[in-house]
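Omission of a single protein chain aside, the complex is shown with its protein chains in their original locations.
Moving on, here comes chain A:
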Amino acid sequence: MSKVFGFSGVDNFCPGGSIYACGNPKEASLFLPLGPQVDVYFPPRKRSRISAPFVFNGEWLEQKQKTSIESLPDECLFEILRRLPAGQDRSACACVSKRWLMCLSNICKSEICCNKSAAPQSSLSVKEGDDEEFGGEGYLSRSLEGKKATDIRLAAIAVGTASRGGLGKLSIRGSNSDRVVTNLGLKAVGHGCPSLKSLSLWNIATIDDEGLIEIANGCQQLEKLDLCKCPAITDKGLIAVVRKCPNLTELSLESCPNIGNECLSAIGKSCSNLKSIAIKDCSSVGDQGIACLFSSTNLLLSKVKLQALTISDLSLAVIGHYGKAVTDLVLNSLPNVSERGFWVMGNGNGLQKLKSLTVGPCLGLTDVGLEAVGKGCPNLKAIHLRKSTLLSDNGLVSFVKATSSLESLQLEECHRISQLGFLGVLFNCGAILKAISLTSCFGFKDLNMVLPPSSPCESLRSLSIINCPGFGNATLSVLGKQCPQLQHVELSGLNGVRDAGLLSLLESNEGGLVKVNLSDCVNLTDKAVSSLVNLHGWTLEVLNLDGCKNVSDASMVAIAKNCPLLCDLDVSKCTITDTGIAALAEAKQFNLQILSLSGCSLVSDRSLPSLKKLGSTLLGLNIQHCNSISSSTVDMLVEQLWRCDILS
């Protein structure tokens, strides 16, 4: 091309573009007057003498322009964008291009400058969008998962929410895809969302301390932080958050191997508002950290959860001594804790306010340990023990004797507990125990026992026995006599329970049962159900007979006659036919809200009118796996029972 321009025809070869591109600066006579007419002022052109291999048109002109408005350097773009007030315009610019979005997201609140209004007298009138407070009050919440979790989305969220109320809650679930969230994304959030209150980061290996420091600098109103599987984050990042966010109240760390004791001691020193902490599976956390955390004077933790850590008896000793404000304590899977730990914790006399204790698979929880805990926590109301394989009947009974305020006892998979222990609890619990629950305790054997007469436990309201195969009629009848004020009974998956046992329980009950769950007790028949509704129908609100194969239409008739308050009925997998449903529909004063017929293959389309009649009060209907109900019936039901949520 330069050859063409080297052609020295001064007047008759005039390109349409800027003259300066032609590389003939010596020709000062071609110095043109300024103004928008630059491109237009030219002497009249003659045709070019050379057949040019190009065409005179706009495209050619653009090719020659090497620099123009789209190649603004970043700092100029930053200056322009930072003059835009928060509002519609910023959100629009965020959608223009990726570069603009990233630039916008880097502007933090202090860098936005509002332009002075041109006419001073209108300084009181506010233009639309100009007065929106940057960052807002934090009303919005956003959640990014999987493929959508990218820096660009984060930047867009940061810019977009700033003018629409502000981002209050953000949760990011990473994935193993190519496009991930990195520190840039967190930086955008830090700059753009000063009102962020809750942040949750799961499974993001590409974020490290830098990102967290940006958040700490920008989002100083952070209250909840939840980190799970972020291996690149170390103490440094978390310490920054702890120091700069004085409102931090909840902290949860899971599977972050690089966060350790240093961070916990920093928390102990700087966080005065932290109330709840949960640490799970962080291999670097040890006794030292826990000790610093609890022994600090300005930190009053009330909810503590420690799971799968390598801490030892020392930590429990510290908790027992210093945990003055702890109300909920959860200790799961602590392999290095032994009986001594629990004993020291109980004897530390510091856990005065402890209300709820949950202990997961810890080999350290033995009879001695549990008894010490019972003695040392005078306000303990609820205890939940899972997989305490070393706990025996004696230990349980002595624990119950030692506590003075226990209201709820839950045992799960404690296989050394048998009915002796269970009954021991009932005899010794005093008048405070309200709820007992046993799940999967295989140590139960149904034995006929002759028991000494003792006063019944008037306070027990809720009994729940789930999947304990040895539980049978004998124990049930004893239970019935011992606990006459039960309102909530759950006997689930108990093959050993038959009509006679249930009958004795029902007869002894004086208070009136409100919620009864007999799911999967396959040996119960209509007789049991009829007696149940005859005796207790006037208080019964919830009845669950899921999986009781031997229950049939006769029960439905009985239910319809006797249960005016019933609002939740589950007869899934029972032998119910259309007659039964018809009987239900005919009940007077029936106020059924939730009905579940899933798996009842004998219910067919002929039940449609009955279902419609029931549907006037129904809010939820489950007809999954009802093979005899055709899809047209289902559609009709859906159409007509518009208030009802139908699962089919």
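Just a few scattered comments:
Going forward, contacts are C-beta pairs under 8 Å (C-beta built on N, C-alpha and C of every residue); 3 or more make two chains touch, one makes a residue touch a chain; residues count from 1.
The working rule: contacts and distances are computed from a predicted model.
The complex includes a chain that is not drawn, and of the options "Metaxin-2", "SKP1-like protein 11 isoform X3", "Radial spoke head protein 9 homolog" or "Adaptor related protein complex 2 subunit mu 1a" the UniProt name matching it is "SKP1-like protein 11 isoform X3". Listed residues A:Ala86, A:Ile107, A:Leu140 or A:Ala156: the one in touch with the omitted chain is A:Ala156.
Residues of chain A in touch with the missing chain: 20, 25, 28, 31-32, 34-36, 38, 65, 67-70, 72, 76, 79-80, 83-84, 88-89, 91-93, 95-99, 115, 118, 152-153, 156, 160.
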